[in-house]
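Note sheet for the following structure.
Not every chain is included here, but those present sit where they belong.
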Amino acid sequence: MMKPLSILGKAVNNNVIVVLRGKREYRGVLDGYDQFMNVVLKNADELFEGQPVAKHRMAIVRGDNIIYISP
Amino acid sequence: MMKPLSILGKAVNNNVIVVLRGKREYRGVLDGYDQFMNVVLKNADELFEGQPVAKHRMAIVRGDNIIYISP
Amino acid sequence: MMKPLSILGKAVNNNVIVVLRGKREYRGVLDGYDQFMNVVLKNADELFEGQPVAKHRMAIVRGDNIIYISP
Amino acid sequence: MMKPLSILGKAVNNNVIVVLRGKREYRGVLDGYDQFMNVVLKNADELFEGQPVAKHRMAIVRGDNIIYISP
């Protein structure tokens, strides 16, 4: 049995997909996280309705809006 | 009398259906969970309005958006 | 004077109706609950807009979305 | 000066009106409550948009959705 935060811990430095409410999505390298599931992404593509709309060297994405994270 | 989290504990390594607000649904093997009902699913199908839209080797689904989990 | 959770405690193993936001409703045998009013239902019918749409051998329904529970 | 929960305490066994978001309303005898303002009603009429739609021998109404309670 793996706790959700342990899975995040193992995903650090690997690519993850972070899907938010409102049809937003971020794809990048997981750089960190906290107990609220706020995540830090590096070299992240931002997608809206499946289309790339921006690129971020670094982004702190709030856990509140997250639907799921796929490591 | 079974507490909700005990039911989740017994469902680990078994198939579960996780239904979210917004017509999203995940079907996969429960790999873990925490006290917020965040869940880890393996080999999960993602459905939108009842149609499969994606497959995830692993997904951390936030408890916030969950309507129900059917073990 | 009866606390809401004590009423739930007495309703265990009996039929309850759980009405959620979004026109969803579950009718089944209460198997358990916790302090967040998350509930475990057995042999539950799921209704949408008053029509049965699914049957669940077991379902963990999150307390967040509940409007009322009728024991 | 009367704390909101003290007012509820005094209203136990009396008729109360509980008005929720979403145009729902419950009228019945207050049987209990807790610190989250979850309330237990006996012999409660449920109204939607001002029209009676159901009668409940007992209902646990979550505090989350309450706009006001009129004792």
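Going by the order they are written in, the chains are A, B, C and D; count residues from 1 in each one.
Simple rule for what comes next: a residue touches a chain if its C-beta (ideal position, glycine included) is under 8 Å from a C-beta of that chain, and two chains touch if they have at least 3 such contacts.
Remember, it's a predicted structure, so these values are computed and weren't measured experimentally.
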Field: Number of copies constituting the complete assembly, 4 shown
entry: 7
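By our rule, only the chains that are shown with their structure count from here on.
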Task: Could you find the chain whose CA centre sits the greatest distance from that of chain C?
output: A
Whole-Å gap between the CA centroids of chain A and chain B: 18
Query: Counting in whole Å, what is the centre-to-centre distance of chain A and chain D, each centre being its mean C-alpha position?
result: 41
Query: Where does chain D touch two or more other chains at once, residue-wise?
result: none
Query: Name the touching chain pairs, please: which are they?
result: A-B, B-C, C-D
Query: Along chain B, where are the residues that touch chain C in the complex?
result: 1-8, 21, 37, 63-64, 66-71
- prompt: What does chain B use to touch chain A in their complex?
  reply: 9, 12, 20, 22, 24, 26, 31-34, 38-40, 56-62, 64-65
